[in-house]
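Excluded from the complex is one protein chain; the other protein chains are retained at their positions.
Labels run A and B following the written order; every chain starts at residue 1.
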Amino acid sequence: MARPAPDTRTQFLCVLGTELRSLWRDRRALFSALVLPMLLYPLLFQGQAWLERASRTRLEQRNVRVGLDLTRAGPELAQRLRERLAEEGPIELVDIDAGPLQALEVEVATGAPAAVERERSAAAAFFDTGLEALLVAITTDTPPFVELRPYRDGAEDLSNEALRRIERARARVHEEFTHRRVQELLELDPAQGLTDLALVDVASAEDQGGAALGRLLPILAVFVLLSGGAAAALAAFAGERESGTLETLLVQPVPARTIAAAKFAAVLLTALVTLVCNGLSVLGTLFFGWGALPGLEAAGGFAVGSGRVLTAALVYLPSVALLSALLCLVCGRARTFREGQHLLLPLLLLALVPTLLATQDDVELDLLTAAIPLGGPALAMRDVLRGDVVLPLLAWMFAANLAWAALAVAQVGRILDGERVFAAASDEHEDAQRRVQSRLALRWGLLGVIAIYLVGSTLQNWSLALGLALTLLALLPLLGLLAARGTARRARARLASVLSLRAPRLAHLAGAVCLAPALVQLTQLVFAWQQTVLPLPSSFGESTMLRELEGVGPVARIALLALAPALGEEFFFRGAILAGLRRDLAPWKCALWQFALFGAAHASIHRFVPTGIVGALLTLVCLRTQSLWPAVLLHASYNSLLVSGLAETHLAHPAWALLALPGAALLLLPGAAARGGASGELRS
Amino acid sequence: MNAIEARGLVKSYADPSRGVVQAVRGIDLECRAGEIFGLLGPNGAGKTTTLRMLATILAPSAGTARIAGVDVVAEPLRARQLLGFLSGTTGLYPRLSPRETLEYFGKLHGLAGTALQARVAELIEVFGLGSYADGRCEALSTGQRQKVSIARAVLHDPPVLILDEPTTGLDVLASSAMIEFIESRRAAGTCVLFSTHVLSEAERLCDRIGVIFAGRVLDVGTKAELAERTGQRWLEDIFKELVRRAELPDAASPATR
Partner (left out) sequence: MQAPEHPPAPSLWRATLWIAAKEIRTSFRDRQTTLYMVVLPIVIYPLLFWCLIQSALFVQGRREHTEVTLALGAPAGAELPRGLAGALARRPPPRAGNELTSEQAAQRDELERVRIGPLRQPLDEAGAREWLARTDPAEPDEERPDAVLLVPAAVGRDDGGLPPDTRDASDPDGARGEQATLVYDSTDASSDLARERVGQRLPRFAHERRVAELPAGTDERELEAFTLGFARDVAPGESRGAHLLAAILPMLLVVMTVMGAFFPAVDLTAGERERHTAETTLLLPVPRLAVHYGKVLAVCAGAVTATALNLFALALSAGHLLHMWARDTDIEVEVPLGAFLAVAPLALLFALFVSAALTAIASRARTFKEGQALLGPVQLVFIVPAMAGVMPALALTPGLACLPVVNVVLVFRELLEGRGAAWSYALTALSLASFAALSVWIAVRLLSREELYAGARPSRSWWRFARGGRA
């Protein structure tokens, strides 16, 4: 007679206990994940501090030889300068005759490169005699007619140190003498009290320490959690799969979900312990003064209270749960230990992106940011450390992130699906073979993006117009051809049909043009919305590009900025890359990938979303019409509208967007291939 | 001259927890050319260690061993040229193809140019590796890997072949192929020394059998001789009887039960 199965809770605890026990017995892994970092932090901080101190004091204590010619500055000024210079550190003042430099002054003032070069070599002559820096009073022909000009050798560390001392001394003398001059000229200084700004920082030492810590801790936490948790997750999933013990476990009378939950709990506990140990080590190092936080000038002891630190740790718990769950998911997919390890790097990068938000001082914790997974807790941790506690907001952050974690944990329950675990290597191989077209297309796409960035920008730096033309009309088509050739070969189809180069229906072309105004308005809307979270800096280069191309002539400009991109980019992205993608993926997935690739190709986070949307739409147009040309036309029209400025003036009225309706209708008419009889190009 | 000769082989090593342990405590062996010699013994008896000492992988703590007259301790390089070794733990380089593996070993054995190519082609044909000769070894099935390993072991046509549990983990067909291979080697005049658990194999293949237990050879002889000496008919019982005798406090006394 069968014995009654033990209840789930007992089974859970049993599996959990075994996982923890086998982790505990792997001493070497424990050592390198737990103990080693704890020893390293003090070493690291101390080493860095020592190095900094050593290099600074070495320089500050070294004697510098400075050549002085202050004859044109007047005796009183010269005397004062000498006194102040002597106060700045060990210095040897050598009198020189800067007559040659003075003689060149008239030419140098014009800024001509030849004159500057002559001045440089004249000054260099003095350095050859063993001086580290020069301070010369030059008579100029504009008031106040005296300029105190230092010279240095930027390639020598000691010279830079000498310059620092000279500039400090010079600034003090400048302030003193200018004050006197103002008194002479104006009797009473109208700017009395306004020239110097005294600063009073209301932030307590604890707040300052907490703020500095809050910039560092979230990132450290991510690294620590991923390394500690990874050791456990790799052992629990990929390692067991490799050694075959996972199979054994799965045929026991324990629900797979219980096993998964127990493994998750093991990973979570390990991650927590690692975090606590490492955290204690860092805090201990700071507390005992073995090291200092970057950006914290206060040499006084580390002042953040334990209450704050504990609260900060508490607030970060949802992230711990989420990261542990993600680790389980990632390692659950890996078939071997090494494969799991290689998947960790992308996970780390992915986790760092929202965490970096916390290092941006101006990103505030609000309803939106609090709900970002990993980002919200990081921000909350930072705020708690610096003393900004808004309870309702924290509660919302906690709830939202727990929800994310719960979602991930639910997925963990499903990864121990028997079929996936028992899939043999050959099955995986077959699976990979099935998606080869889209995989290779994505690789080519990535290569294209990198090529545009590296090669394209080099060419454009050399010559903007020519570089653009070469990138769009030579580089991209070439890459596209290479990619499409492979696709055509694998699909045993003709190159032209793979690239969707067939003649389009007139209706489709008309429809494409009609869509252009609406697309312009859409992207402008998106851009405007984006300004609220991602404002454009004033130095952004788009307007400069238009200005630089002004000399090229309007026709050439339209060709370069409207036609060439339309042709080159469409050929590559919607022609070659889409050809591979659409053979394996559903239309919406193709659009998503194109969104990502096309957006990335423009190499700017400010342009990513708008151009991505354009790319996705063009993909859908291309897929629907089965031809590349409507997409080319739409792209060209869109660019022309933007470049010509019509978008801001005549076409700004929302009514123009209504053209999208007939446009879409025209595009939705069946494609030419369906009418004429398909040649097998329809997606299988 | 014997193909394999071992006198008083001893292997001891230092175990951190147990001090000095003797894995092999004085083994004498003699195998002749064109003979199949089987080593029988339980796990941990010292079979693997002995074979590894003969293959020059391990150095004996005491005693001597000769392969085709060459002292393995004095001239290990020369000894390796004269023997082929195969065991469950002798893997294939996963990222090389079978052809590349054979070429690599051939080159290191001193073959070159057309001679090397010819020999590799011959091996591929003889062992039927043609269909997968150029794919990576990691993609091969167990049976295919076995064949490639055998080809590697006999690449240089050694007079002595040492096999450590050659059929472990093989399915019926592959196992049978291995047995046929071993027999073919005997026909070619090679001395084959192999260890096994599978008594049916030992019965079928071996000309002589050596029983090892606890680091010592308990007895050596043909099956008939062993049967006579122990008074048992089946190899399994012969084996058990020999072990039983060895475990008595006075190992020399005859068995009384």
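Throughout what follows, a contact is a pair of C-beta atoms (placed from the backbone, for glycine too) under 8 Å apart; a residue touches a chain by one contact, two chains touch by 3 or more.
This is a predicted model, so every value here is computed, not measured.
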Sole contact to the chain not displayed, among A:T110, A:Q192 or A:S306: A:Q192
Of A:L20, A:L59 or A:A303, the residue in touch with the unshown chain: A:L59
Residue touching the undisplayed chain, where the options are B:T64, B:T90 or B:Q117: B:T90
Missing-chain contacts mapped onto chain B: 1-3, 13, 15, 17-18, 21, 23, 32-33, 42-46, 48-49, 52, 55-59, 68-70, 76-78, 80-82, 85, 87, 89-96, 104-105, 107-111, 136, 152, 156-157, 159, 213-215
Residues from chain A at the interface with the omitted partner, ascending: 28-29, 31-32, 36, 40, 47, 51, 54-55, 58-59, 62, 73, 77, 119-121, 123-124, 127, 137-138, 140, 142-144, 146-158, 163, 167, 170-171, 174, 177-178, 180-182, 185-203, 207-208, 210-211, 234, 239, 337-338, 342, 356, 360-362, 364, 386-388, 450, 453-454, 457-458, 461, 531, 534-540, 603-606
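We take it that only the chains that are shown with their structure count from here on.
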Distance from chain B to chain A - Cα centre to Cα centre, in angstrom: 60
